[in-house]
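Note that one protein chain is taken out, while the other chains of the complex remain in position.
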Amino acid sequence: MSIQEILDQIHREMLPRRDRGEVATYIPELASIDVSRFGLAVATADGQVYSAGDAGVPFSIQSISKVFTLSLALGKIGNSLWERVGREPSGNAFNSILQLEREFGIPRNPFINAGAIVVTDVILASSSPAEALAELINFIRYAADDANIYINDAVALSEKATGHRNFALAHFLRSFNNLTHEPDLTLGTYFHQCAIEMSCRQLALAGRFLINAPGMPRLISRDQVRRINALMITCGHYDASGDFAYKVGLPGKSGVGGGILVIVPGTAAVAVWSPGLTAQGNSLLGTEAVQSLAQQMDWSVFG
Amino acid sequence: MSIQEILDQIHREMLPRRDRGEVATYIPELASIDVSRFGLAVATADGQVYSAGDAGVPFSIQSISKVFTLSLALGKIGNSLWERVGREPSGNAFNSILQLEREFGIPRNPFINAGAIVVTDVILASSSPAEALAELINFIRYAADDANIYINDAVALSEKATGHRNFALAHFLRSFNNLTHEPDLTLGTYFHQCAIEMSCRQLALAGRFLINAPGMPRLISRDQVRRINALMITCGHYDASGDFAYKVGLPGKSGVGGGILVIVPGTAAVAVWSPGLTAQGNSLLGTEAVQSLAQQMDWSVFG
Amino acid sequence: MSIQEILDQIHREMLPRRDRGEVATYIPELASIDVSRFGLAVATADGQVYSAGDAGVPFSIQSISKVFTLSLALGKIGNSLWERVGREPSGNAFNSILQLEREFGIPRNPFINAGAIVVTDVILASSSPAEALAELINFIRYAADDANIYINDAVALSEKATGHRNFALAHFLRSFNNLTHEPDLTLGTYFHQCAIEMSCRQLALAGRFLINAPGMPRLISRDQVRRINALMITCGHYDASGDFAYKVGLPGKSGVGGGILVIVPGTAAVAVWSPGLTAQGNSLLGTEAVQSLAQQMDWSVFG
Partner (left out) sequence: MSIQEILDQIHREMLPRRDRGEVATYIPELASIDVSRFGLAVATADGQVYSAGDAGVPFSIQSISKVFTLSLALGKIGNSLWERVGREPSGNAFNSILQLEREFGIPRNPFINAGAIVVTDVILASSSPAEALAELINFIRYAADDANIYINDAVALSEKATGHRNFALAHFLRSFNNLTHEPDLTLGTYFHQCAIEMSCRQLALAGRFLINAPGMPRLISRDQVRRINALMITCGHYDASGDFAYKVGLPGKSGVGGGILVIVPGTAAVAVWSPGLTAQGNSLLGTEAVQSLAQQMDWSVFG
């Protein structure tokens, strides 16, 4: 089968599925998403884009934004970032605070909330939130080669109104001097970055800079691309990262909006969207879809 | 440079190093190892073997044995293994017991001690320890195509005499009904498996079945090879697994004897030995050596 | 009402109760105890003994034995005991191992299992288990002024056969060098001490040495009596100690056999027995009974 045929087949198989997990309910904008949505897109190293289902419908990328902010932050301050964030899987939930206490305010990795808040704090540096967000959006638009990517302000406001857990994390980081701005400022930026909306097509295109192949957008060095892929495979699915690596065999980063960005090094970037989540906060059918795709395409980083 | 030249150069660079970490001291047999030992070997998919330094000197493979027992156990009982062991990084030390309490006796993964003890328990099944160990040794000898691989009984006895932490783990597992044999029996087998001795050459050769390339020994299915590689990259270096993936970009499994087995999917198996350890229990110079080798060979699973 | 009338009234109120909690089920000897048993006895500083219900029926004192071994150990090695055991409530279950890992093998207090195992290890010193147990039994017989107190060997053997959690604790302590004997030896003694059987009458009488009043058996110094009472009030009911202090207002020590020993300093020793337990492992009706007794007698250490 061709890629397109495989995508269509996966789409057909997912359409009638009833067991779709639960959509995130902590903000009305996510709670009201139609759980039956399903989109899938693949951008290949040879410049093609394939898609199926709702691949053109924008959704809230949420934590997938952490891949882009990490790329920006590494570009800005390089390895000194690792003085403020670790590189190890956490063994705990994405919004857990207990390990942060035990490890004196150094988040385990940049993909759990605490670590991502520190990364956002780095991006802010001496910029205003508006400037930092503009820089981030421009980074993503350039990567996707698409100017039509925006932040959903209503989502950002809702995140802020209900984000007590993140405020707790930010204040906690600050109490350990691992936040250089006031929690309000960093979190204001963080909530907006999570509220970026993209379609699967846009996200797959935006992920091409992580493929490490000739002709792909070059936004960070080849070494840094490899390292972000390494972090995605060990930490990209919170406390289900090991399971994702085991089943799918590819680096990926999920968001509670139901999206997953998956990289096939040297070959392709994949974006999937199905809003129903597992208990760990990852897209249920999205994971199955990329597992099926990887199997049929024989894509795996493990030989 | 050729592979051989690169190995020689790495060997030369490592020889004068003073900062070698500390050898494991919990048993006399490991404590007395000369910290200046250094071996490196590469077995490639095209059937060549390259080596440098003490690559022919046998050392205690310790936790690297967990890769072989896991392969055996998956062959025996397949995916039902995952009812008794998880697949997630632990976020804790290799011999930690606290997560085991919080997670009701299900070890986080097969590469921390608790998980590996469960895997050994699976291999025992209805065999005697002697039979199970014979099966394991035969598996490894077949993989390495070398009959000259043995267990060091003195090491096994020392492990048993000082293994109170492992006895605690085994009894704890048993209290959760996640150990089918008496702790003494399972641990007796476990201590012997850790006491297997191999040289870097032998270990690199024994690792070829994980390369997933034509002509390599086929001991488990292609899918299972990928999955073991996935577990190695997310969990193979205890609470430094994320760091190893970040720096080296390849699946690997370390042992407190100072050895590391590293897989370059589709390309090669690498074994390194330097007995000095980091605080996390991984070979200090061994990690640096494979990082250097991967960089110079441009080996990475991440593109 | 007189004490005797109050005891009788409490007995009458408890008899028809259906919500009695669950008896301990980890060994057959405890699992087969009739949950409707209820005994209550009070030994007062003026030499009287009052009782109601099954106050003459022997039951397994289990962890209440920890009060007697602690008294013995403090008599033997005094304050140096506190180099090996803490004096703080644990905030965790009685058989938890995780705090032990985090606090490097020093149990939080002598009344959780890990701490009690260390205390037993102290009592063993250079004695044989048989000698140490004889010393303990003699201590208790002298305190109760009753030679008719024995160890139930069948219970001790059952404890040993199912005591994997305690074996885990003992090996863990040993791995931190906080156990001077082999786990088998210390635990053999520990399981026997837990298997001592006493009736409520015997237990109330045996508790008189903790009343600190003239005419009571003097087995340890007045200061040590106070300190053991302090430990009982802060740590005597595992992770429900705060609740017991709040509701009853008196020092007490419970056992999974369903017994509780309660001290009214200067006034009386109380023993209650009702085999049904709360989730925390304390006697459900026993706690209610002593709460009712304390209220009606206006007994409280808090004014």
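When the chains are written out, they are named A, B and C in that same order, and each has its own residue count from 1.
The rule is short, and it goes like this: a residue touches a chain if its C-beta (ideal position, glycine included) is under 8 Å from a C-beta of that chain, and two chains touch if they have at least 3 such contacts.
Remember, predicted model here, so these are calculated numbers, not experimental data.
Enquirer: Which displayed chains does the hidden chain touch?
Expert: Result for the missing chain's touching partners among shown chains: A, C.
Enquirer: If the hidden chain were put back, which of A:R12, A:H171 or A:R218 would touch it?
Expert: A:H171
Enquirer: If you put the missing chain back, which residues of subunit C would it touch?
Expert: 86-92, 99, 108-109, 210-213, 225-227, 229-231, 233-235, 239-243, 245-246, 249, 251, 263, 265-266, 300-303
Enquirer: Provide the residue numbers of subunit A that touch the chain removed from this figure.
Expert: Output for subunit A: 96-98, 101-102, 164-165, 167-172, 174-175, 183.
The rule we apply is simple: only the chains that are shown with their structure count from here on.
Enquirer: Over half shared numbers or under half: where do the identical copies subunit B and subunit C land at their interface, same or different?
Expert: same
Enquirer: Cα centroid separation between subunit A and subunit B, in whole Å?
Expert: Centre-to-centre distance between subunit A and subunit B: 32 Å.
Enquirer: Express in whole angstrom the distance between the two chain centres, defined as the mean CA positions of subunit A and subunit C.
Expert: 54
Enquirer: At what distance in angstrom does the C-alpha mean of subunit C lie from that of subunit B?
Expert: Here subunit B and subunit C have centroids separated by 47 Å.
Enquirer: Among all residues of subunit C, which ones touch two or more of the remaining chains?
Expert: In subunit C, no residue touches at least two other chains, as defined above.
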